[in-house]
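Here the complex is missing a single protein chain, while all its other protein chains stay put.
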Amino acid sequence: MSEMNELRMVSQIPDLATEDVPKAGIVRGKLPGNRLGQLLMLPGQIVSLLVLVIPLLVAFYISFTDWTPTRGSLVQATLVGLDNYKELLVYDTRFVEAVVRTLLISAVCLALEFVFGLALAVLFLREFRGKAILFSAFLTPMMILPVVVGYTFWMLFQSNGPINQVLMLVFGEAAGLQWFRSAPLAISAVIITEVWHWTPLFFLILLSGLNAIPENPVRAAVILGATPRQVFWRIVLPMLKPVIIVAFVIRAMEIIKLFDEVFMLTRGGPGTSTETISLYIYKLAFSDFQLAYGAAAAFLVLVGTLVLIHLLLAPIRNQLLEARR
Amino acid sequence: MSVPKLEIINLRKVFGNGSVVAVDGIDFTIEAGETVALLGPSGCGKSTTLNMIVGLEDPTSGDIRIDGRSVVGVPAGKRNVGLVFQDYAVFTHMTVFENLAFGLVIRGRPKAEITRAVHDVAELLGMQKSLKLPAAELGGSELQRVAIGRTLVTKPAILLLDEPLSNLEASARLAMRRELRRLQSEIGLTIIYVTHDQIEALSLADRIAVMNAGKLQQIERSSVICEKPDHVFVAGFMGSPPMNLLRGEIARDGAFTGFRRESLFIQLPPSEINSGRAGQPIILGVRPESLKLALADESMIFGKVTIVEPRGPEAVVTVEAGAISLKAVVLAAGRPQEGSNVGLIADPSSFVFFSGETGRRLAS
Partner (left out) sequence: MMGRRLTWSLAFVLFGALIVSLFPVFWIVITAIKPPTDWNASPAIWFPSHPTLVNFRTLFDPDAIRAYGVGGVSQAATTSVYGSLLASIVGTVLSAAIGLFAAIGISRYANGGKATPLIILSGRMFPPAAIAVPFVIIYSNVGLIDTFRGLIAIYVAGTLPFSTWMLKSFVDDLPREIEEAAMIDGRSRLMAHLVVTIPLIRGGLLATTLFIFILNWSEFMFALVLSYSNVTTIPVQLARYVTATAGTLYGVQAALAVLAMLPLILAGLFIQSHLARGMTFGAVKR
């Protein structure tokens, strides 16, 4: 039951950086007129029910069967209990590898996106001309379709492509790499693509957060004798913590599902070295037609993601509770 | 002779290529252990002056000396002053202890020393029980004490406060006033604070520095400044209600010399007049407390009561006669009715005269 409460808090993430927004009326109780409220939420609930809940339940049911499309209709499928789940967790090394691989790639990408995004955000705290245009320019990568990003970097990483050309220019003829022939290089290519694509999100969120930090505590620290470095690590970053965590949670939720870019870049190859969870499930469901098995894998991923989010939000759970009061 | 704690010498601050003169050459000195208020309306330059003392702003010209040493050009962190912001600016992500310890922690002091210093200050301010609490859980006046404590731990030469009482409720204000007084007497702290509220200034400070439009109008002991304003501005600012001010001139009316404004003539004894001033514009100042009710034929001014504001044991009465409006403070028991006609009288020795041109007080 407390799981539900915490998740409810996730789902009602309150305003964390709203210095400039008056919150009149929110602290008081809601307007009366429950009937209208329920009516307003009805379309959303219907859509969610039909298009989310029911397919989810169907998928849940399937995961306990051994059904494939070749075996006739679903209602006749045999229940095999937890066989699929057991198989996935215990015997299917490919699945476990995909999970570990996805988590590792995600961790590296998130870390890099955070560092680069923070560096850019801190830079943007300074004054210089053309900030508005530069801001738009830096946000551009985030606006591009994942498929196009994957495709573009697929071209860039070709053996005769510009990335190799630059490498060879700087490091000599031998520096040209076969990005898609070896596992570490392919994984690096995926990471580079992802980081390029989504660093702007961290940049955007962190910049918002930095701008929202009140000036007076920073000044107070300076007057007490803190160096700029001390101010950054002891005052600014800790005050930024809630925003940082929100950024990580948002991005983590999406990067676990990494599919489009990898699909266009490597299709999971060479071999299975860049096969993310989504790619594996896709293969299971739509290449091998092991739909039941794939459904079971999907639910494991769902549970895992929920646990992960729960853990990530732990440090600021108190703050979320406070803000809701 | 001991070195003054703070010396401000011909301090000037100009913004925007000379277009805005925030502080226009002010001088004053503060001795150790004093509490001084920088008082004035918004825009008078008091906050800019405070910022320059602290080091958040650099002066355009002039000098600031703390304990005899010039601090112009010295970064704020190295001036050994403490500042308490109007919104306290406590570090909300830290505990009370960490807040207090901050100044010493970043200086790399040993843990034992830090703990002892924090406990000393906490005891001084009555915060021993709250040390482990997250600062975010505290209320207004507690936060202010954390902010004060935070600066005290580093043993600053001067404690500066920006509008210290304005964010507090009335009951908390009394408590904080007592607290600051106690700090001053117990540890001999030198305190400077900025306020726009003259009641706040009068209640807390030993001396008040009144500023207006970048200039220092007067710096005077708070017990005296209401009676002895040096300038018409100070006279009209201090006190509640402030001094009544009438523009007019010294003139003769037959055999008598006195103050005249249109149809009003107040005879003044020769001791109060410098007849060389005849004909020049002059401003007569009289405190509302000095005006008393009188019968028609004894009074200096006779007019109609337009407003009576009860104030506990007293009442503020506004009397209008023609274009002249005066406020008087009378006992509540004897207050007149609104709409009635009354006369006012005052002892001429309580009058204060100011030059109609410069606003400066004239020696009578």
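Each chain gets a letter, A and B, in the order it is written, and its residues are counted from 1.
By definition in this document, a contact is a pair of C-beta atoms (placed from the backbone, for glycine too) under 8 Å apart; a residue touches a chain by one contact, two chains touch by 3 or more.
These numbers come from a predicted model, not from an experiment.
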Original post:
Of the chains that are displayed, which are in contact with the missing one across the whole complex?
Top reply: A
Subject >> Residue among A:L40, A:L79 or A:A175 that touches the chain left out of view >> reply: A:L40
Original post:
Which of these touches the unseen chain: A:L88, A:L204 or A:A220?
Top reply: A:L204
Subject >> Touch list for chain A against the chain that is not drawn >> reply: 4, 7-8, 10-18, 20-26, 28, 30-31, 33-34, 36-41, 43-45, 47-48, 50-56, 58-59, 62, 69, 74, 116, 120, 122-123, 125-128, 134-149, 151-156, 158, 160-162, 164-165, 196, 200-201, 204-205, 208-209, 218, 228-229, 231-232, 243, 246-247, 250, 253-254, 256-257, 259-260, 263-264, 267, 277-279, 281-282, 285-286, 291, 294-295, 297-299, 301-302, 305-306, 309
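One rule holds for everything that comes next: only the chains that are shown with their structure count from here on.
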**OP:** Show which residues of chain B lie in contact with chain A when the two form their complex.
**Re:** 54-56, 76-78, 81-83, 85, 87, 89-94, 102-103, 106-107, 136, 147, 150-151, 154
Original post:
Considering the complex alone, what residue numbers of chain A touch chain B?
Top reply: 214, 216-217, 219-227, 230, 234-235, 238-239, 241, 322
